[in-house]
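Right, I'll just put the structure down here and ask away after.
Heads up, this is only part of the complex; the chains shown haven't been moved.
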């Protein structure tokens, strides 16, 4: 931490801050500049924000952290890339992993049909929602346990491992019984009790970025899972809130290279939620792969205009298949495969 | 809903969309303009977004809702202002209710000391965190059950009712035993299972706005509680995420008049979290009252520079007392009291 004092701080004030830094277990190192005195607090301040409380002293202008606050998620702890195994599929390796399927599981027919078709097109994981977080209490909330069973059936039919969302700590065990990857949705990225519970499960966790979560906060959420003993974390960029309304969210592909610099965890991208419009999914899927993503999460529905949720952003199976062909070319252009 | 077709739509396409609207239980009403055909879907579409799926049709350009999607929270359902009773205190009446206390309950001494001092200054509810949502897993997470007991003791000593945060569905009963108001934090505003559970409790609920929640989404979250049978909802503006970094969040006081227009629910403002710096709390507290807020949530700590959380935004008790004097004057200037 760097503690910046206000202009014209007295020697007594400097000494007072130095003592407080010491009392918190850090070593103060003072630099007297022309216009400001700054004090470095030397020590491992990752994840500890107690030093920030010094900002409430009248003589302190600002407290600025130097270290990133996460540890286990950091590339400094692990230089190489982490790989997360989902059944036979490896996320974070040379092959880009496409996870596809409907937003919600709506019926046996729907999910089996989509599962077969996305598999044929080259998807390696089946996505589908059983428990659905919906902004309105009047909207379709998912088939719940019935939905989980239909996903399990689709898995038996196709061999595709399953990713589905879990929203409540007390349902983690239930969902973990049927799912291969537990998805934490954007609205739960800082639901810390849920994060602790999925950590305990040991299952692979796909952690979506919140719509207003900074990359630093997101990695601290990952740190909850990692420090809970579960190393199998996949990060998923899915769009952030900005002023622009021509897309539902602003898919932030910049997050891909930023994460690749900061963390060893695999990174996938969800262009369906990120843009909210099927017409933009293809371009952004291609861009995500070119940017270095390790995988994609794409919504596919046989009849988007009848979907119970997120119809506007779902691809029809034929469009999805055509996209997979194009994705493969771009993957190879950046020395990956699909 | 208004469905806007793309330019040059054919008669067959118009007829197809009309049929789909009918099949979903709405009455289509078509207007052929010079450059676009638009179809109004007549019927009560509040909270139902199935019509939005029409956007996935190739001939449809956009689907625009006409009605606000919430019902029970709407002023159209209830013209007068709702009042929420918290013990003897009424939130939403002519008197502005100040809820004050430390961010976290840290010790018996701390909470009893602060409780006595905020009461003396005119606060009517004691705030304090026992379960703390912390961005980092390495930060202080609260005294938990012990914290609840200390709050209960402070209530016995001072007579002040208690507001404290609940983060997990399975702890709602525990917290409800000790607290008079259940606080839902910004990070849980769309934790729908938690919302359902606090609805069942019947207790007053203070629902903080999420840092990137639109006012419409926020009212839909309130709708989860209201439609779950609990009418005692207080809304709390606490700052949104924007590009500006000189404050920790951007306290959005515009939300006060917007909410007063849209909903009958009481509205309080948290200038401590909203700005993140004690130096700005006073101005924004005064402004909130002038804007029409029904109450304030303010952090007070006897030694902010030693606080285990949120020190930089906490007022010292003397400053808080001085603020209360100024607040009273502004309250009276807008025909309220404090």
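Here the chain labels run A and B in written order, and each chain numbers its own residues starting at 1.
The criterion applied here is as follows: a contact is a pair of C-beta atoms (placed from the backbone, for glycine too) under 8 Å apart; a residue touches a chain by one contact, two chains touch by 3 or more.
Model, not experiment: these values are computed from the prediction.
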For this file, with 2 copies placed, note down how many copies the whole complex has. 4
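Following the convention adopted for this analysis, only the chains that are shown with their structure count from here on.
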Whole-Å distance, C-alpha centre of chain A to that of chain B, is 25
Can you tell me which positions in chain B touch chain A when the two form their complex? 20, 46-50, 52-57, 63, 69-70, 133-140, 167-170, 187-188, 190-193, 210-212, 217, 220-221, 223-224, 227-228, 241, 277-278, 304-309, 311-314
